[in-house]
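A short worksheet on the structure shown next.
Apart from one protein chain that is not included, each protein chain of the complex appears where it belongs.
We call the chains A, B and C, going by the order they appear; numbering starts again at 1 in every chain.
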């Protein structure tokens, strides 16, 4: 902040900070308007030297440069429909140049919102081939964020490794409870009084990546498994869309398998 | 209900029901005032025959007959103080004839509320002896519900077996996440965005008994482990006191390691 | 229940009851399967006599006969998009034969979901004319529920009187706080720490009809009015869709300007 104010006469719009006393680390996010006539490029070069001196890890993001997001979807369309409606309403500041589905169900919605849809079904044995094609498309469309909008295929460790903290998933439980498949069934069996959903960055360890957002809803003995599924959809929509928005607004830092969310 | 209305002219105050379609079981709770001159004893005998015919499991509880509750406590007194204040304010319809502590910390509060306090410290090797003394006291005081108000000793399977669905514990996590000790530390490490607390009946399987109530609270990166502990205390108070009140009001049925809560 | 069991050998699927002790009224909802060969019509006739004897108000709804719902919309499409997605996903058991908008914005979504859209703009002085046309369409399409999915026109008392407990609105505040227009602005000015949304049946008294559902979300000083508007949209979607679903499933009784919701 000193640096910004002192040398660049920048207008600081928002500043947030977090300290992890245990790890002895300090985190900061500053949103600022560069002063007239100062090229942001110049700022980056200058700041790199300061950062090197103090051993900071840093990134500089231009708010005018929008993220390019690819949505992955299977047969359940509620998250896809929700994200697209928010996108169209201007709630998500990004471009969505393509949607990839391992089922064709999402194609209608994609067309309605005018977004190319690629149907890449995964059949026995050809997952590596499909992932190669997915990767090709992501590169072709210059994507920098993948959102798994209830995509029901597990991505390989190799795939994930190429997109560190760039793949956001929604898991339909309050992690770390009920990892793995059929979490609503497991929640029903255990007799919990609240169900949850969790959005997180995808890592090679399934359901173990840094948690971005979680929310819960009350259930009762009157709720059957289909009721849990239905109620859970509302949670999934909300926690996934928040995670995506925060990522797009550069509000998420991640370290040590955790996230810091700057309001 | 037919039976009550038709033969006894009873005034039904409240009726709740639940069906578990999967298991093909039906659950019902009826609160009623027997008609004048009808001894409740007579009703019980009569109903036993009906129940046998239809293979019902049933209990008959007289609302005038209050539960006798023993609180177990260690060093953390927030749940104890909370339960005693609710007890004194008339929120918990029971008698609390004694409090047992493995530490002496709770003695002052016990005295203030005029309740005998028994200090039974558990030292290496004498747990069986202490449990025998606890059992003796529970029998002596005619107790029918044990509430573990943050009692930090694990009860033996033998002890638990004698009090089926009569021991209520509060676990300081959103079960089944973070079973075992130090759940707030585990929650902090995992980076969850909500912490929880769970009240449940105690069974021989630690933290695996039927869940009675759960609640959660939002946390952020700014919350240290002591903050989680402090926030969690508010959850523990609430979920434990609800569980105790519901038990006292005969609102809880349990089956298949689950509970049914009748509003 | 006696009646159903005794004479008709009906299979009771679900029964809920509520008593208002103050008013001395009793409310009951029973979901049942009539026994084979018994016409539901016959049941109605028979029950009418019982009901008359005990001065009950009652209705009999056939679950196979779906509600016919008309959505009213203006420019904000988030509730419309949400309801249509739920409708298509099978979450709302009804027919939606038409959508009416005083703006044309909703037309695209209507088309996508294959539902006729009627654009009836309200200009100065012609509200009575527009309402007459709306009424004509509702009759023509045999509608029995009107859902105001953020419809920003106030319906006249005459219109409302023809649809008692058949018009559901969503108000973007936690009623009775912030009645009237611009509730998010009012909430911001007052500095509340939670914002809310309320779904209710529409009566002649604006924002005073029986409340069906409410929910809230935390806000902070960092939230601007546009942030409240955005956060509130998530609440509006949820409280409106719950209200519609409960109405469709005959879970709502209303009396004395209140609702009873049967789980």
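Methods note: contacts are C-beta pairs under 8 Å (C-beta built on N, C-alpha and C of every residue); 3 or more make two chains touch, one makes a residue touch a chain.
All figures in this text were calculated on a predicted structure; none of them were measured in a lab.
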Residue of A:19, A:135 or A:257 touching the missing chain in the full complex: A:19
Residue of C:84, C:155 or C:175 touching the missing chain in the full complex: C:175
Where the missing chain touches subunit B, by residue: 77-78, 81-82, 85, 89, 91, 108, 112, 220, 222, 230, 234, 238, 263
Missing-partner contacts on subunit C, residue numbers: 18, 20-21, 174-178, 190-194, 196, 210-216, 220-222, 224, 257-261
Interface with the unshown chain - residue positions in subunit A: 1-2, 5-6, 13-15, 17, 19, 218
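By our rule, only the chains that are shown with their structure count from here on.
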Centroid comparison with subunit A (C-alpha atoms), farthest chain: B
Self-contact between copies subunit B and subunit C, residue sets same or different by half: same
Whole-Å separation of chain centres (CA-atom averages), subunit A against subunit C: 34
